[in-house]
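Moving on to chain A:
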Amino acid sequence: MRKAQTELLGVAIIVVILVMGGLFMVAGSLNKKESVTPSIIDQELAQSFLNTLMSTDTDTNVDVMTLVKDGCYQDRKELCNQAPNCCVYVRQIMENSLESTLKAIGRKYQLNVSSSIGPKIDSIPTGKVCTKYMRSSQVTYSIPSVPQILVTLTIC
Partner candidate 1 sequence: MRKAQLQIMENIFVILIITVLLVLAFVFAIGMQKRDARAKQEEMKELDLLKKARVLDFLPEMQCSDNNYLNPDCYDLIKLQAFVSVNPSDHLFYKSLFGRLNITVMVLDPNLDATDRWPREWHIYDYTGGKYTSYQTFYRPVTLRDPVNMTSYFGWIILGVYG
Partner candidate 2 sequence: MNKKATVEVQFNWIYATIVGFTFLIIFFGVGMAIRSNAQKSMERDVAVYLDDIFTSMQGSENTENSLDLPSIDIAFKDDCQTFNVGSQAESIKYLPVFSPSLVKKKLVSFSLGWDIPFRANYLLYVTSKEVAYVLVGISEDLGLPDNINKEKVASLSAFVNQNNYKVRLIFFEDPLSQSLPPSVKKMMDTDVTAIQIVKAENKVNYFRKKGNSLVSAGTVYYADIPTMVAAIYSENPKIYECNMEKAMTRLNLESEALLDRISIITESDIPDCIPLLNQARGKLSEIEVESRDTRLTSEKVTALHNIRMSLNNLNGELNIKSCPTVY
């Protein structure tokens, strides 16, 4: 009896070791590490995009940053080719840029212009595109002005 019990104990120990080993294997395969490289690429893309967009000169020989700061928020229509609504004008320019570049390469994005005195430019595109369940990279460009204007681009 004793010998059989000892043998059974031995088998039980082996089964326990096997089960523990199996659990470790399963834990290892579930613990997948996500690569950080795509977020670095998106971060740089968003940053470069905003830097470039803000310093791009338009038909009226002023750059987009000045159009937002003075044309839209200070209501200086002469900077927007006498367009009835300067904020719509500059929004259209930004939308054209985004659609021709990020949208054309299949990227989802959200561009918001915000200020302490309230939003004057609708987000591009309208409606929520980047949800909290999507991996996203967000960059903010601060336009030096009073009040401060923040342009935020999220690529998701």
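The set was built so that all candidates are chains of the complex that A comes from, given by their letters.
Some points to look at:
What we mean here is this: a residue touches a chain if its C-beta (ideal position, glycine included) is under 8 Å from a C-beta of that chain, and two chains touch if they have at least 3 such contacts; residues count from 1.
In this text the structure is predicted, and so the values were computed from the model without any measurement.
All listed chains 1 or 2 share the complex with chain A, though the touching one is 1.
Interface of chain A with candidate 1 (complex): residues 18, 21, 25, 28-29, 33, 35, 37-38, 40-41, 44-45, 48-49, 51-53, 55-59, 61, 63, 89, 92-94, 96-97, 100-101, 105.
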